[in-house]
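What follows is a short report on a single structure.
What you see is the complex with one protein chain gone and the rest in place.
Order of writing sets the chain letters: A and B. Residues in each chain are counted from 1.
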Amino acid sequence: MATETITAEEALAVHGAEAAGPGMPQLDVSSFPNQIFWLLVTLGVIYFVLSRFALPRIGAVLAERAGTITNDIAAAEELRHRAREAETAYDKALADARAEANRIVAETKAQIQADLDAEIEKADAQIAAKTAESQAAIDEIRESAARNVSEVARDVAREIVAAFGADADAAKVDAAVDAKLGERA
Amino acid sequence: MEGDIAQFGQFIGAGLAAIGSGLAAIGVGSVAANYLGGALRNPSAAASQTATLFIGLAFAEALGIFSFLVALLLMFAV
């Protein structure tokens, strides 16, 4: 090893003497200003580009993505909520409609019943009225018939009495006829 | 003759300093081994400690690098 490195040392002494001085280029102070200057320039450029363009842009993209995801989740939640609401509303509407239908059925039934009752009542009343009227007419007819009978009977009786030649007192005859009729009646 | 003795000393010193690199290797191995042992005992905590692992490795390795640097300085800069 030692001999080999001595060769290296000698080779370096010959080969690298003009550029790197005694050994490591890292320790060659004459190259430091160059490196430091260009390092500062590079760092300045990178810092400027990063702080002005790259980092705000990536930050914005990441924030936008996070926002999009959050919004999408919120929207999905909202939609689910709305679907559930719609379902309850539908159920409620159905129940309402059913109740309404029942109510209408009952109402109509009641209405029909009421109408029916009223009609029946009216018909009954009419019938009763007709009956009473007919009764009255019958009664009148009967009365008039009875009166006619008594008159006919009086007239007949008077004529018979007259035909028998008897000078009949009209009043007496009438009374007698009435009495006889009254027995029959 | 005097220069030869100085060069002799440089190479001896550089060789001795290179031992330091080997010792640093023991240190690095110890850090990694203990990390692995801990990580296998408690895998859930392993992920949170990788940063500590790398810092430990870097510190152990840095000292080896220092001895390597001493060797280099003896070889080329003195």
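For the reader, a short list of remarks on this structure follows.
In this text, a contact is a pair of C-beta atoms (placed from the backbone, for glycine too) under 8 Å apart; a residue touches a chain by one contact, two chains touch by 3 or more.
The criterion applied here is as follows: contacts and distances are computed from a predicted model.
Look at the chain that isn't drawn here: its UniProt entry, checked against "ATP synthase subunit a", "Carbon monoxide dehydrogenase", "STAS domain-containing protein" or "ATP-binding protein", names it "ATP synthase subunit a".
The chain not displayed touches chain A at residues 3-5, 7-8, 11-12, 15-16, 18-20, 23-28, 30-43, 45-47, 49-51, 53-55, 57-62, 64-65, 68. Interface residues of chain B with the unshown chain, by the touch rule above, are 51, 54-55, 57-58, 61-62, 65-66, 68-69, 72, 76.
Definition applied: only the chains that are shown with their structure count from here on.
Between the CA-based centres of chain A and chain B the separation comes to 81 Å, rounded to the whole angstrom.
Note for the complex: chain B touches chain A at residues 7, 11, 72-73, 75-77. Of all the residues in chain A, the ones that touch chain B in their complex are 2, 5-6, 9, 12, 22-24, 27.
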